[in-house]
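Every protein chain of the complex appears in place save one, which is left out.
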Amino acid sequence: MSTSAYVQLVNLSKHFGKVRALDGLNLDIAQGELVALLGPSGCGKTTALRALAGLQDLDAGSILVDSKDITFVAPNKRNMGMVFQAYSLFPHMNARENVEYGLRMKAHRSSSSNRKKRAADLLELVGLSTHANHFPHQMSGGQQQRVALARALAIEPNVLLLDEPLSALDAKVRTQLREEIRRIQLEVGTTTLFVTHDQEEALGIADRVGVMRGGILEQIAAPAELYERPLTSFVAEFVGLTNPLPAKVSGGSAEVLGVQVPTVAGSITTGSGLALIRPEWFKVEASTSGNAKIFAVSFLGSTCRLTIDLADGARIRVQIPSAEASNLGIGSNVKVTLKSLPVFVKGV
Amino acid sequence: MTNSQIARAGSHTGTGSRFWRNKRDYLGVLPFLLLAGLFLIWPTINVVYGAFFSDEGKFSFDYVLNTIKDDAFKIPFIHSLQISVWSSLVGGLIGALFAWAISTGKPDGISRRFVLAAGGVLAQFGGVMLAFAFFATFGFNGFVTSLALKYSETNFLASPNWLYELFGLGVVYTFFQIPLMFIVFLPAVENLKPQWREASEGLGGSSKDYWFRIGFPVLFPSFLGGLLLLFVNSFSAYATAAALISQGTIIAPLSIGNALSSETGGASAPLAKTLSLYMVLVVVIVMALYTLLRKRVSKWEQ
Partner (left out) sequence: MKLGIPSRIFKVFIIGITTLYLAGPLYGMIDFSTKPLGNEGGRSLRAWKAIGEQEDLMSSISVSFAIAIIVMLLLFLLVVPTVIWVHLRLPKLRRPLELICLLPLAIPGIVIVVGIAPLYRWISIHITESPISLAGVYAMLILPFTYRSLSAALALVDISTLAEAARTLGASTMRTIFGIVMPTIRSGIMSGVVISLALVLGEFTISSLLSYDTLQVVIYLLGREDGKIAVAVSLAALLFVFGILFAIPTTKRQRAILDADIA
């Protein structure tokens, strides 16, 4: 790993009773980068973020920011902006006062006029200039999170920490706000750690996504690489939808549905296993002598999701462009094959 | 309205007019109104109205205007205010701190349940039983008194006279004020979100910053509400004082009791009613002040 990383988490360990929340976690984040930590609940992702914030003491390991060891620095001296899942705004202060809060503290104290200007700028940045005098209970969940973001950015933090900031919002607001977070992060250029259990969120905005399980990183990579070339079956199955299909592996390639496809690193190298196939990696064509039958069709706009029963009884989920699905209806016989993309094959 | 109309639709078939339907709905509250009218509203009106009459039954401002000038009644009133303010402040402060201390523990443990139940009992533990508990502890044969006599005769605890004075009564009052504040304030401190402290720390705030800029301001309205409850609670208390102090009218409720019950010694209904009216006025004024203040300090609440 590069030594020029801005944030370095080295060998972090933390036990809660018998549970290993962090089990020797290593993670580097470059300056200005947005890294998302993704994983099921209890995988240690939040513990890692809280350790970086200084809110969680560690059993072992060290944390470096800008090559300085801050492992034992108090949270209020770390200069990190944090956005929580919900209810983190101070209820008795309006939006502007919330944003100004950090600038009243010793560490970032600035004059009253500077504070006002900075708060106004940040509320503008998150698109809430008109809500400066609103109290938290007068704002929607999405607006509250925007204010929380502005508040975290007001102190010009070294690192921005986002702890599931979208999970308490409804779907539409979530998508919208997540794009806005990315826009603002790119604009301000703050190094950011984003923790989430929602893979769409992680893949949607991060430069790199780290998939965590059992207190360690299973894989960290750019979203596309993670999706297309998972290193472990856990990553393959956790990120995106997969259809497990029987496969015979030999010499770096696998035979699935009668088609020879390459395998990715981490797959079994020989024998039979289960290939994990993404829904959009299938090719479907109408054929009376086909090996499968369409069970259900769901039109999603530009794409179409098909549920298909294979001859051996397995049911798979397939996603194809709507244009190619025009002559496929429920009950049609079809032939299902694979595009020639590398697949992950796990042992049985 | 629409909800109730829909709810009503099932029961009325035929031609019953809306007018009669409404009338019938109002009949439903009549039994309750009769009871409340008899046992609550009429007595209240009776007190307020009756204060404006003379002993001979003529309309007069004499009692209302002059009673408060009489030291025999003024002093107990001042005592009542003093004891209520002090016991609320002391009991409220200790009770609030106790609530904070308890709130940092485990929320669902059996010990929390025990403390809550104990708090609930002690908060209602006024009156005769409380007076007896203090007799048994600080009275002539109480164990604290015995201990004091044995080890430090000059200590004020060695002579139980203090218990029967205003100061002693105030100490006794704190015994139910502390648990009452604990019980009403606990939900407020439990409502302090850990994220607030963490957000404050992350933004560079010290522990002091957190308490003075966030913790105390957020808790203040609930604390104020608790104090008000405590004030009214001790201001209205009669039983504890009556059981503790068998002679004399050291606080206002005792004067009222005296005016009401000493039938041989010139008991006067207008006098009792006037004193009662004063008490109600104090409570109403305090509540009004509280409402005003609360509106001012917590414009941020829903």
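Which chain is which? They are A and B, in the order written, and residues in each are numbered from 1.
FYI, contacts are C-beta pairs under 8 Å (C-beta built on N, C-alpha and C of every residue); 3 or more make two chains touch, one makes a residue touch a chain.
All values derive from a computational prediction rather than experimental measurement.
**Student:** Using the contact definition given at the top, list the shown chains touched by the missing chain.
**Tutor:** Output: missing chain touches B.
**Student:** Give the residue, chosen from B:65, B:78 or B:136, that touches the chain omitted from the document.
**Tutor:** Final answer for the missing-chain contact: B:136.
**Student:** Against the chain that's been left off, what residues of subunit B make contact? List them.
**Tutor:** 1, 3-4, 6-11, 25-26, 28-29, 31-32, 35-36, 38-47, 50, 94, 97-98, 100-102, 104, 108, 112-114, 116-118, 120-130, 132-138, 141-144, 175, 178-179, 183-188, 194, 197, 207, 222, 225-226, 228-229, 232, 235-236, 238-239, 242-243, 253, 256-257, 260-261, 269, 272-273, 276, 279-280, 283-284, 287-288, 290-291, 294
We adopt the following convention: only the chains that are shown with their structure count from here on.
**Student:** Once bound in the complex, which stretches of subunit B touch subunit A?
**Tutor:** Residues 193, 195-196, 198-206, 209, 213-214, 217-218, 298-302 of subunit B touch subunit A in their complex.
**Student:** Applying the document's contact rule, which stretches of subunit A touch subunit B when the two form their complex?
**Tutor:** Where subunit A meets subunit B, its residues are 53-55, 74-82, 84, 87-88, 90-94, 101-102, 104-108, 135-137, 148, 151-152, 154-155, 161.
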